[in-house]
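One chain of protein is taken out of this complex; the other chains stay put.
== subunit A ==
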Amino acid sequence: MSLKTHQLLQKKKKIILELWMKNQLADEGLREDLISNEELRMQSEELIDALIGNLSGANFTNLDSEEWNPVIEILGGIAITRARQGFSPRETGNFVFSLKEAILEVLQGEIPNDAKALYAESTKINRLMDNLSVVTFETFIKGREEVILRQTDEITEISTPVIRVWDGILALPIIGTLDSARTQIVMENLLQEIVETGSSIAILDISGVPAVDSLVAQHLIKTVSATRLMGAECIISGIRPEIAQTVVHLGIDLSNIITKATLASALAYSFRAMRLEVRKINSLQKN
């Protein structure tokens, strides 16, 4: 063999790209709805330029070489965009795997009669491309995790609304587990809203909290104390029978806090405290 593999690949870059594009376009998993053919071609060309441009005899087998950084960067960029666009892992993986196939195909055409040399070169290419695939997956998953983290943030944001149920009465339904971060947000929102509306009663509804353990209880007690410091009274409502039993067994003392079984009874209590009365209109009297 007169030419080294990397030189050979550099020479055959155009052919590899064509083959690769052909492979990708023929693939059943082609997502024309997510990425146009021109865009795909641009991505592929960019990657192949970086890959083959950086290929040299020395770094062929050394995957930690710094010369691979631009390739990994490009690949990472592609993987992250794909994760955000909603490509499946298989589709993203195939992007790299089909390149490997294209390279191997070209290699096979170039070394037709020397099985041993072909095997040796193929192994090297395999190792290189596999490493790049792993990089792709790592970044792909990282991209997905970012999406999940963003959603988590959004959920925390929307899951702690402070509702003004009456003039001077705020209600705060809590759904899901109360952890430290959540409590902080709940407390901040609640205290802020008390200042803004000048409310004197706040109702914390925990109907949507699956279990009250000692930490959740501690958080509730803290929230109540903070509300009291602001000059407002805090009522905890939505305590289900099974939660009441668990709290007693745990030995948590909530006796200093006004608690009610339902939001309705908490509201009724607030009306009484504010000297308000809800009455049914007597239709006879109305006339």
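In the analysis below, a contact is a pair of C-beta atoms (placed from the backbone, for glycine too) under 8 Å apart; a residue touches a chain by one contact, two chains touch by 3 or more; residues count from 1.
By definition in this document, contacts and distances are computed from a predicted model.
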item: Listed names "Acetyl-CoA C-acetyltransferase", "ABC transporter ATP-binding protein", "Anti-sigma regulatory factor" or "Trehalose transport system permease protein SugB", matching UniProt entry of the absent chain; value: "Anti-sigma regulatory factor"
item: Chain not shown: contacting residue from A:Glu18, A:Glu39 or A:Asp179; value: A:Asp179
item: Which of A:Ile35, A:Ala226 or A:Ile252 contacts the chain that the document leaves out; value: A:Ile252
item: Sole contact to the chain not displayed, among A:Asp167, A:Glu188 or A:Glu242; value: A:Glu242
item: Residue of A:Val106, A:Val186, A:Leu204 or A:Ala217 in touch with the missing chain, whole complex considered; value: A:Ala217
item: Touch residues of subunit A, complete complex, unshown partner; value: 152, 177, 179, 210-215, 217-218, 241-243, 245-246, 249-252
